[in-house]
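Note that one protein chain is taken out, while the other chains of the complex remain in position.
Moving on to chain A:
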């Protein structure tokens, strides 16, 4: 297995090259690279042919519909799924989901899953020998409000080791799954916490080679969201732009 130093050097080399391309006039890359050698398991799991450009068909301009009756309001509070209180730092994560024009993504499903405060997933394939918490599963769902807003109560997940290279640790993160108003806007991503010392070392986070793009995944500490004597608050807004056709006014949309 590679050392952290080898991985970090690969990360830096790629970032330097990407920065030079932006200097040379290319637009910064918005998404992570699927072909990103420091993230070792990407090697055989990225396409080598170019993606084929298509206009979305009618059905693809719609998204699956989820109702408030699909999701209980209790599912947005990950701290009350069991009889006792989970261990860890209680937090609120809140924000808005909007499209490229800032219009709210209303009534859509957000799913969230995460490790517990010790960095352990409930998942049966998680081999990390950190303790499970009998009072924490780490799964939540919510339907966005009329203004695209969402709010989860949970505990701050711990960082955890993984097998990408020797001494590899993931920065603390919460997995998010989002639907826009069109299926083409589908997004699965991860939210991070400010100031994590593991950012520079993590090939998954660094697979987003543009620093400004990476920073969009970091929640902001928000004192107004903190609840006195109870929990700290983080704000994280999400933008689902989708393909060009979602940006056009209806009268210009092609079909």
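Observations on the model:
Everything below uses one rule, namely that a residue touches a chain if its C-beta (ideal position, glycine included) is under 8 Å from a C-beta of that chain, and two chains touch if they have at least 3 such contacts; residues count from 1.
As a working rule, contacts and distances are computed from a predicted model.
This figure omits one chain of the complex; the name its UniProt record holds, of "Protocatechuate 3,4-dioxygenase alpha subunit", "Lactate utilization protein A", "Phosphate ABC transporter ATP-binding protein" or "Sulfate transport system permease protein", is "Protocatechuate 3,4-dioxygenase alpha subunit". As for the chain not pictured, it touches chain A at residues 30-34, 36, 39, 41-49, 51-60, 62-67, 69-71, 98-102, 109, 111-113, 121-123, 125-126, 137-139, 141, 173, 175, 177, 183-184, 186-190, 204-205, 207-208, 213-214, 216-217, 238-247.
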